[in-house]
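Every protein chain except one is present and positioned as in the full complex.
Read from first to last, the chains carry the letters A and B; within each, the first residue is number 1.
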Amino acid sequence: MSPLGWDTAADLEKPPAEIPSPGEVDVPEGLRAEIEAHMANYPDRRSAALPALAAAQREHGWCSPQAIAQVAAVMRVTPAYLESVASFYDMLETEPVGRHSVYVCTNISCSLRGADALLADFQRAVDGDPEVNVRAFECLGACDIAPMASVDGVYVGPLSSQDIPALLDDVRAGRAVLPERQLARRLVADPHANSTEFPQHPAQGAAHGGANLELPTEDPATARGRREPR
Amino acid sequence: MAAADTAAPMLLFTDIDEPGLATREVYERRGGYESLRRALAMSPEDVLAQLEASGLRGRGGAGFAMGKKVSFLPKGAMDKYLVCNADESEPGTFKDRELMQKSPHMLVEGIVIASYAAGATRSFIYIRGEYVLQADALDAALAEAREAGYVGDDILGSGHSLTLVVHRGAGAYICGEETGLLDSLEGKRGNPRLKPPFPANQGLYQGPTLINNVETLATVPAIIRMGGEEYAKLGVETSTGTKLVSVSGHVQRPGNYEIELGIPSREIVYGLAGGPPEGRGVKCWFPGGSSSPVLTADDLDLPYDFDTLAKAGSMLGSGAIIVVDDATPILDVAMKTAKFYRHESCGKCTPCREGTNWTVKMLERIDAGEATPMDLEIMASVQEHIIGNCLCVLGDAMAMPIGSMIAKFKDELEAHMERARLRRGSGDRIASDSALAAQGALANDPRTMLGATGAGDQAPGAHEGAPGTHRGGA
Partner (left out) sequence: MPRPESKTITFTIDGREVSAPENTMLVDAAKLGDVEIPVFCYEPKLGQPVGACRMCLVEIEGIPKLQTGCSTPVKDGMVVYTQSDRVTIAQQAVVEFLLINHPLDCPVCDKGGECPLQDITFGWGGGISRFVEPKRHFVKPLELSPLIAIDRERCILCYRCVRFSQEISEDYQLVLLDRGAHSYVATFDGHPYVAPFSGNIVELCPVGALTSRAYRFRARPWDIESAGSVCTLCPAQCNVAVTVRDERALRVLAREHPEVDDGWLCDKGRFAYQSFHVPERITQPLVRDGGFLRPVSWERALDEASAGLRRAGARAAGVAAGTTTSEEGLLLARLLREGLGSPHLDARRSGTVSTGLARALAAPALQARVSDLEFAHAVLVLDTEPVDDAPILDLRLRKGVRRHRTKLAVASPGATTLAEPATLCVRFAPGAGAAFAVALAAALRGEDHAALARDAGAEADQVAALSDLLRGSESDEAQGPHEVVILWGERLTAGDSADHGAQALLSLADALGLADTDGAGLLEIPAHANGRGLREAGVLPNAGPGYGELAGAAGRDAAGIAAGLAAGELSAVYLLHCDPLRDLPDRQAWGEALASASTVVAHASHLTQGIREHADVVFPAEAYPEKEGTVVHPDGRVQRLRPAIAHPGEVRHEWRVLAELAERAGLELTLHSGAAAAELLYASVPFYAGLTLDEIGGRGVRWQERAAATELGAAAPPAPGPGAASASAGEAAAYRSLWDAPEVEFSPTLEFLFPHPELLADDRAASAELLAPELETAS
């Protein structure tokens, strides 16, 4: 999509963008089926706008005008309605971006632990790689592994700049990113939560008790271990 | 009240890391869905009575009594909705994430019981889109629950039916505001709505709607299991029960903890989370997410409960404690806070949209050495002009903490301003920080403790409004 915005006039040669008439827009069958399934979940079909746009973004890489027109054709709404929705939400891309996303949390808790420098290093590391979309993101809800990033939807942290090359290698190779640092493997911090020592879960690499909590080495706030149980 | 030296009772986090707890098999083995059976054997009124007796207050931020909220729904046959607010976006908050990922059935069970009490037949979990792992866990649990007849038509032969859909958001803090969430769930931009009408009367699709936070609903099975009165014995009088707190920032053991409400805040910050790194003290802390006015080290002995924190001029909010150590410039904290709310303001109402934007610009001017002490007064006045004048609480959520920082750290901000001014001037005249340092102007300058402020941020005034660019700014 041409980067529309404040400075762009409407193209008077174009027709008005109304609800696409049936058959006007070709929609991939899988996408159509997925959107229709979402629409069936709600009393009002418009409720499916977010899941439908997310599906179209997976199909097209971003919410391109073509992607939006396809959703509009299936949902029977105007493309402007969807564009307005898409532009409101951070995870829906209204400009072309790389297929892989790296959201680096730079909100307070992460930035107190060096997220801004991490983001800058990330951006330097992917400079010129059109496939990887590195962007700052607001609080991702993982301040316990600060500083952290969501890599194609997978939370990893704590991260330091030294982790970046390995992480990007994993991304480009299509491997699980930094498996040891994934949030999925982290145990709760509360020492009282788990009354028993559970057998090691196959997915849980680290020892029980939050020992996998690594803070960036350059951060003087680094602290390891956990307090003694009360 | 729980003493600091006795272990807190565990209601939500009990064996939370037990392998397979996210599956129905393990959850049931541990007594899961027993509360649902018990509730369905009671009348909806009796279930509601238990919830009211528990004194459970909403865990999402506003702290409104859960039972009372259910009772606000009109009676009678009509489509009523229950919406679980799982858009956990308040900076510093990550408790719901842990629950949904590791014990999704507990939430599903809570939702079914609450829907029974409220007479709701359609329910949705609005989960923030970033929580992929957690949404997948919920979807898997929901499939199991449907298969077992815990969700669907005529649940366990009770006559109560419920549809439940996991709805994934797409990245907007404002969708955590209940009416913004409703608009978003209806497929619109997540703009908050004018209240009244309140969601209990006209919510989702204009129907009566009950909206509760994940933790609130996940607590429901425990209340049914132990009885409302028994639950109310936990905690303190107006803040009953246990609470999940997320501790982050400058602490040695950041993470989620389940505490009994009313324990001293110091016990959480130092006792559980280990306090700031060796050699550092606490400069300030947000007791309830970044929207709560900051408190200082002097306030650490306050009991951690709703009313005490409110009396201290702040709030318990979502139960997210962010600790800032004494090596961090308060301006950087203010800047992060203000930029976050500027980014997340939906733009619907004037004071929030313009006030957040203006505040960031003023902070940038202070940091650039282009401000005078009068600007601090203007900034404080702008915060006052925002507070109470907005459509929803987002504007207040910036203005209250910023206002508190200006009030509590005025001297530091003035000193920061002066240093920045001298540094800026030095570009022409003195040409080096060392010369300034010699004058003492840079003494104790903690700037180096943080990374460069706002890497990737725009210079003030540079094509600020261009669409698309705000996504990069943090």
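One rule holds for everything that comes next: a residue touches a chain if its C-beta (ideal position, glycine included) is under 8 Å from a C-beta of that chain, and two chains touch if they have at least 3 such contacts.
Here the structure is a predicted model, which means the values were calculated and not measured.
Considering the whole complex, the residue from A:V27, A:L53 or A:V77 that touches the absent chain is A:V77. Within the full complex, the residue among B:R342, B:K408 or B:R423 touching the omitted chain is B:R342. Contact with the chain that does not appear here is found for just one residue of A:A9, A:A40 or A:A173, A:A9. Hidden from this view is one chain, which touches chain A at 1-2, 4-12, 14-18, 65, 68, 77-81, 83-84, 87-88. As for the chain not pictured, it touches chain B at residues 172, 189, 194, 342-351, 353-358, 361-362, 365, 378, 381, 385, 388-391, 460-461, 463-470.
Just so we're on the same page, only the chains that are shown with their structure count from here on.
Centroids of chain A and chain B (each the mean of its C-alpha atoms) stand 20 Å apart. Contact residues on chain B toward chain A in their complex (touch as defined above): 4-8, 10, 13-20, 79, 88-94, 97-98, 101-102, 122, 128-133, 165, 167-173, 184-190, 205, 246-258, 271-274, 276-278, 280, 286, 290, 320, 322, 324-325, 328, 332-333, 336-337, 340, 343-344, 346, 449-456, 465-468, 471-474. On chain A, the positions that touch chain B within their shared complex are 3-6, 41-51, 53-54, 84-85, 87-92, 94-95, 103, 106-109, 111-120, 123, 135-144, 146, 150, 153-155, 183-184, 187-196, 198-199, 201, 204, 208, 210, 213, 220-227, 229-230.
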